[in-house]
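A single structure is presented below for examination.
A single protein chain has been omitted; all remaining protein chains appear in their positions.
Letters A, B and C mark the chains in the order given here, with residues in each chain numbered from 1 onward.
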Amino acid sequence: MKKNTLFVLTGLATALLLAGCATGPSVAELNALTNQIVKSSFRDQSHVKLTRLTETDETNLACSEADVAGKPLDDKTARAIEAVNMKTIKWPSDGKFIGDWKEGEKIAQSGRGLTWSDSATMESGGNCYNCHQIDKKEISYGTIGPSLYNYGKIRGVSDPASPASKAMVEYTWGKIWNAKAYNACSNMPRAGHMGILNEAQVRHIVGLLLDPKSPVNQ
Amino acid sequence: MQTRRETLKHSAVVAGLLATAGYPGFAMAAFNKAGFDAKTVQDATKAFGASSLAESKDVTITAPDIAENGAVVPMGASTALAGVKQLLILVEKNPSTLVAAFNVSDTVDANFSTRAKMGQSSDVYAVAIMADGKALWAKKEVKVTLGGCGG
Amino acid sequence: MADPMRIRAQAAGGKATVRVLMSHEMESGQRKDAAGKTVPAWFIQEVTATLNGKQVLSAEWGPAVAKNPFMQFSIKSAKAGDKVAVTWKDNKGETRTDEATVS
Partner (left out) sequence: MKTVFPLSIAAAMALALTPAMAQKTASQGIDEYRAMLADGNPAELFEAKGEDLWKKARGPKNASLEKCDLGKGPGVVKGVFVELPRFFADTQRVQDLESRLASCMEMLQGFNAAEIAKTPFGRGEMANVTALATWVSAESKGLKFNLSQSHTQEKTFYEVGKRLFFQRGGTHDFSCASCHGEEGKRIRLQDLPILTKSPGDGLGFAAWPAYRVSNGQMWSMQLRLNDCYRQQRFPYPGFGSDATIALSTYLGVNAKGAASIAPAIKR
């Protein structure tokens, strides 16, 4: 294995050396080399397949490229990516947006699932507390995302079933289902779209955030 | 007060039981099995021969307010009182409360530190077993937080 | 064979502070392995220390002492050049002794 990798690399590096001369390899050459190195360096482990990297979608490819270049996507590309992602959102099949906030809290606490050391069949957690403050009682929360404490209260959702709350309820569902529908290169995973959480789990999370009885809104 | 002979006898019996349960046999007769099996601070101190248990400002427990991980929690016990025989470190909510027992001699300070495992947030105790059979304690609450992405 | 301990003994103010790190699993007996079987308890049960060959400390430990244990204590009237030795013995009967010089 290692020997092969070595040959691939030295072969390519030599080619790059000859082609690049004083200026070094071009961006396209470096991108190609990176792809080749990814293929030779990573392997399937348990249920986690190499295709998770080799079949990355256009959204991730465009955002990664923008990150490397150090400048955000232009408006047009960003809106196009958001539109593509918006189409993937599956709205609740029974029209019910608000689940059990107690279940939602459990899902928000769990960061398990979909790694090569997790069982392939387990229900994944939402990883929410890794990045967000949610229930104020939990002091172990991350700060990569904004605080979600008082999420519904701040947004004036006193009755999630009321017509006045409709837009906010739908946005919350959509954001959890596919965050990239609202912000092309958001750091937030696309929980519903990528199959991290199922419909019932998303419903519970929306409940945690918007149910006036949830500790989030106290 | 439990005599050393009784402790020996007790340990031997327990070791026998454990051996049949598939545990490795206990080679050391001096090991205070009853103390380390105790589920409460009171039972653990009793196993060290203490007849009474009282809070004391002269006993100090050192531990952090919050432990980032329950697998390793630094804690220490100390006292300046004369006549201290043993210093115990205990975690109230662990499956067995006693963590460690240090025998005080003329040649060491009555001040010991180690690191304990904690299954959950709990009060932790330092108990000084005195020569007159009294046990004096100090306690402190340690919160164990969830860390890491897996939480 | 168990790996060696790290013993640091430093003299100050007429006594020596001794810090010891031991290499040991300290298996609690509460943990289950991948197959769901309880991993049997395996832990250091007895720790003793000597100063120039004379015992100064003995301690009993349970399985709640953390893995790769740390212990700190102070020996009265110890000075630079004195020898501090620490011995541990676990519940499987395995034992290890290491020595350090007070600095």
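In the analysis below, contacts are C-beta pairs under 8 Å (C-beta built on N, C-alpha and C of every residue); 3 or more make two chains touch, one makes a residue touch a chain.
Note that this is a predicted model, so its numbers are computed, not measured.
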Legend entry - Visible contact partners (per top-of-document touch definition) of the missing chain: A, B, C
Inset, instruction - Among C:I44, C:A66, C:V86 or C:A100, choose the residue that contacts the chain missing from this document, as touch is defined above. - result: C:A66
Legend entry - Which residue of A:V48, A:A80 or A:M168 touches the chain not shown here: A:V48
Legend entry - Residue ranges of subunit A at the interface with the undisplayed chain: 1-3, 5-6, 9-10, 13, 16-17, 20, 24-25, 30-31, 33-34, 37-38, 40-45, 48-50, 52-53, 56, 59-60, 63-64, 67-68, 114-117, 127, 129-131, 136, 139-144, 180, 187, 189-190, 194-196
Legend entry - Residues in subunit C touching the chain absent from view: 3-6, 19, 21-23, 25, 66-68, 70, 72
Legend entry - Residue numbers in subunit B that touch the chain omitted from display: 64-69, 71-74, 115, 143, 145-151
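Keep in mind that, in the parts below, only the chains that are shown with their structure count from here on.
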Inset, instruction - Determine the centre-to-centre distance between subunit A and subunit B, using the mean Cα coordinates as centres, and give it in whole Å. - result: 47
Legend entry - subunit B-subunit C separation of Cα centroids, rounded to whole Å: 16
Inset, instruction - Would you tell me which residues of subunit B are touching subunit C in their complex? - result: 22-24, 26-28, 30-32, 35-36, 71-74, 76, 91, 94-96, 98-103, 105-109, 111-117, 119
Inset, instruction - Would you pull the subunit C residues touching subunit B in the complex into a rising list? - result: 15, 26, 28-30, 40-42, 45-46, 51, 54-67, 69-77, 89, 91-93
